[in-house]
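Here it is, the structure, as structure tokens.
Of the protein chains in this complex, all but one are displayed in their positions.
For reference, chains read A and B in written order, and residue numbers begin at 1 within each chain.
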Amino acid sequence: MSTQLASAPSPVQVHNLRIVLVGSRADIVDEIVIDISPGEVLGLVGESGSGKTTVGMALLGYTRRGGVVDGGEVLIEGANLAELRDAQLRKIRGGVISYIPQDPGTALNPALRIGTQLSEMLEAHAGLSEADREARISETLSEVALPSDRDFLRRYPHQLSGGQQQRVAIAMAFASRPHVIVCDEPTTGLDVTTQARVLETVKDLCRSHRVAALYVSHDLAVVAELADRVAVMYAGRIVESGTRDQLFSAPRHPYTQRLLRAVPDLAGKRAVVGIPGRAPQPGHRPSGCFFEPRCTLAEERCGQEFPPVSDLGSGHAVRCYRAADTAAKAGVTDGAAAAPAIDIGEAVLTVHELNARHGSNQVLFDVNLTVARHECLALVGESGSGKTTLARCVAGLHKNYTGQVSLAGTVLAPSARGRTSDARRQIQYVFQNPYASLNPRRTVGQTIARQLELFFPGGRRDIGTRVAACLERVSLPDTAINRFPDQLSGGERQRVAIARALAAEPAVLVCDEITSALDVSVQAAIIDLLRDLRQEVGLSILFITHNLALIRTIADRVCVMTGGRIVETGATETVFESPSADYTRQLLANTPSIEAALGEVAVAGAGSGSGSGSGSGSGE
Amino acid sequence: MTKFLVRRILLGILTLFAVSVIVFVATQALPGNAARAILGKDATPARVHALERQLHLNESVFSQFTHWLGGILTGNLGTSAATQEPVSQLLSGRIANSAFLVIVSAVIAIPLSIAFGSWLAVKRDTAVDYVGSTVSLVFASLPEFVIGIALVLVFATSVFHVLPAVSLIPPGDHAWDHLNAVILPAATLILAVTPYISRIMRGSMVEVLESDYVTMARLKGLPERTVIVRHAVPNAIVPAIQVSALQLAWMAGGIVLVEVVFSFPGVGALLVDAVGNRDVPTVQALALIIAAVYVVLNLAADVLTILVTPRLRTAER
Partner (left out) sequence: MTSGAIDPSFASAPAAPAAPPSRLRRRQWLATLAVALKLTRTRIGLVIVTVIVLIAILGPLFAPHSPTAFVGIPNSGPSSHALFGTDQLGRDVWSRFLHGGISVIWLAVASTAVGIVLGLIVGLAAAYAGGAVDETLMRICDVFLAFPPIVFALLLISAFGPNLLLLVLTVGISHAPRVARVMRGAALQVVERDFVKAAEAVGESRWRILFGELLPNVTSPLLVEIGLRLTYSIAIVAGLSFLGFGLQPPHADWGLMINENRLAIAVQPWGVLLPVLAIALLTVGTNLITDGIARAAIGLDRGDS
């Protein structure tokens, strides 16, 4: 498994780590075994609630409020963190092992200048003279392609862009030349282009400084591009670990296999498949294998006791009783074919010469698009491209525009209030944030009933049956009727939002990044749902997203937007295989993809997924 | 930022103008013969005429207002209906005394509260925190005159005969020459104000200590003292500063009851006397001054907030 010299201890060794909740002693993570060699990147993959961030922070001897270490040990360069005194632990944090946070916006102190936050790292650890400290800061900043002049150092975090903030965080982590780095999903919330650059930087720095890295992420494509070895976590346990190729080409745990099938495929060769159900929370974990309730291969013994570790040779280990049988299944490139085509009708929604403003700034420039009956049109762009504004104009939520939005030939008023009730019914909007789009003071049943009353008044008597029918369409049971939103998971809430929209029997469904806040398996299930609904109900969908791979699985046509303009429109296949706009090519090249990382498929526009380099200058 | 400052000051002036209108309307412009209503049914016709002339009640409401406001702005605060002295003469010593009382109280209360609140936050969820927070809660609930009376009961009468129950400062003398007489009123104000500021300080300190950037500072291996002093306090102190300025403004009204309890020769006690005597010009002048202090202190609070928050300080407006 490890290739280090026998004399020096691995920089990171974790033996049977167990962390529990302070009150109930329910386990958050347990039986965690990790070993990372110098220069090696271990990707720790899992969905929300898997405990991956908890493990990442434990490497620094830190548990978040409410958690406590209950067993096992964490050895950083041979030193057992639990046995160290506070002063010694502080020396190791930042000096031997550094942390790159998930959200630099909140992790950088808003009241301190960048220069101060960088130099205090060195003051605490590197033991350099002031001149040497300045030199080291300049050096590190240039390694992350940021300027190091006085003006820049005097800036406050809010004066930097998201990408710049993250690169400052990376510089802070590498400045003291640590031997280990823990990266906690550092590219969450960054644009694809910025993300590519950040990943490139992290990879280079780890290589050149021989740093052992733990890369925590839920994004399998990113991990495929970056990691040497991968470990998959589910409900607080590591269920499979091995080299990157082993895990992505020949996964043996049913969860890993299902997870890979849920990741959208940029090359479009396979459809996404979701995993129904959800992972058990701490305190609600069964005595057998945690994945058993959702596993299609489950047997009786799976429900009795958690499977022990089976060593499959060459460093590939898995915890599953059925590992031998799953070998028959191939890797990621196997799976159901993409959905069959649907008959497209005539145009139902038209946007003509739309120019929109926010206050006095213009944000949309001469936008034209059409959505045909039964068609799914994807609107893709990075943040700031104007795609959400466009969606809101269509739905009547943003009225500061010139140009026309027409439904089946009739021009609509800019504001929803000014439209006829029928027009409002025909265009329904599903929001991005499932936690904010449902009234927390209303039950699911009340929310849907209200929608039915609004658009199909009269018929009070059978409202219960109609609500249940709406819920069934999105695969929610009628026990959901009396639940409040905070009792549902993110995926369930999004289903309710979709059910609410569908209850109006619209012609067009506007989906505004509806899966961005969801885990990849939940996202796949929602995409599945939308595809099925299109078949059954004949819905047109305007699908807004920044995730290119996702589009491939669901859209017939694509509009690519940047800076408020549409730069390319066309059939999905055409745009992805032979893009005509430079921007599209750049987007495709920068989007991480598992297949590209494994070298199995070449993505149009560039080689195996590396971006346009670390770039020069500080701009984004 | 200067543009914002100018806008804010203009807004403050506008507010003061509106305040003067309200003061005027409340006392003079409401229906019924104001002078007769003010002086009551048994007032002699001579007194009524005198007041009418003084308040220019025979003229239109508008010109009454301009007379009055014009007078105020040129330093003529009118003549007291009770003592027939110029109001400004009545006020000068009193304003100094009240100002002294408020400043002494603020100078002690603010640092005390900030330190107390931070300490409670660091000792969060321990017995110290529980007791401290509960005591704070109790004092925050008590009306300021109740605190004053309680202090009198404890320190000036039954329990300890230590301090004077009444601030016997001879008229014409200044408060700072008789510090003994200032102790209890100041203590009352301090006890009234400290609970609020320390609660806010504790709350914001707790929040800051749990923030991502403080966690990050700890993960960077910085010494705990640096984490608290350099990372936590500058962020935690901002709400406390805002509340302090607001509490200072509160004191402008809070001194009324406190001064009466201790017979402290200040602006508040004068206001109450004037109300009792239906001395409208004095009431008008005092109400306007107190409101003006309130507005100015709120303005200062806004400006301070911006100065102390880098994000607001550097934003283009």
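Definition applied: contacts are C-beta pairs under 8 Å (C-beta built on N, C-alpha and C of every residue); 3 or more make two chains touch, one makes a residue touch a chain.
Please read these numbers as outputs of a predicted model, since none were measured by experiment.
J.: Wait, the hidden chain, what does it touch out of the ones we have here?
T.: A, B
J.: Using the touch definition from the top, which of A:151, A:300 or A:486 touches the missing chain?
T.: Of these options, the touching residue for the absent chain is A:486.
J.: Which one touches the absent chain: A:250, A:348, A:405 or A:504?
T.: Checking each option in A:250, A:348, A:405 or A:504, the one touching the absent chain turns out to be A:504.
J.: Taking the full complex into account, find the residue in B:13, B:107 or B:153 that is in contact with the omitted chain.
T.: With B:13, B:107 or B:153 as choices, the missing chain is touched by B:153.
J.: Tell me which of A:409, A:440 or A:458 is the one touching the absent chain.
T.: A:440
J.: Quick one: which of A:166, A:201 or A:451 touches the chain that's been left out?
T.: Hidden-chain contact among the options goes to A:451.
J.: Counting contacts across the full complex, list the positions on chain A that touch the omitted chain.
T.: With respect to the unshown chain, the touching residues of chain A are 273-274, 276-278, 281, 284, 293-294, 395-397, 416-417, 419, 421, 424-425, 428-429, 431-433, 435-441, 443, 451, 454-455, 472, 475-477, 479-480, 482-489, 492, 500, 504, 525, 528-529, 532.
J.: Please give every residue of chain B in contact with the chain that is not shown.
T.: Residues touching the hidden chain, for chain B, are 11, 14-16, 18-19, 22-23, 26-28, 30, 34, 37-38, 40, 137-138, 140-146, 149-150, 152-153, 157-158, 165, 250, 252-254, 256-257, 260-261, 271-272, 274-276, 278-280, 283, 287, 290-291, 294-295, 298.
Here, only the chains that are shown with their structure count from here on.
J.: Just give me the whole-number Å value for how far the CA centre of chain A lies from that of chain B.
T.: Roughly 52 Å separates the two chain centres.
J.: Show me the residue ranges of chain B that touch chain A in the complex, using the header's touch definition.
T.: 210-213, 215-224, 226, 230-231, 234-235, 309-311, 314
J.: Show which residues of chain A lie in contact with chain B when the two form their complex.
T.: 57, 60, 62, 65, 86, 89-95, 98-99, 101, 103, 106-112, 120-121, 124-125, 156, 158-159, 172
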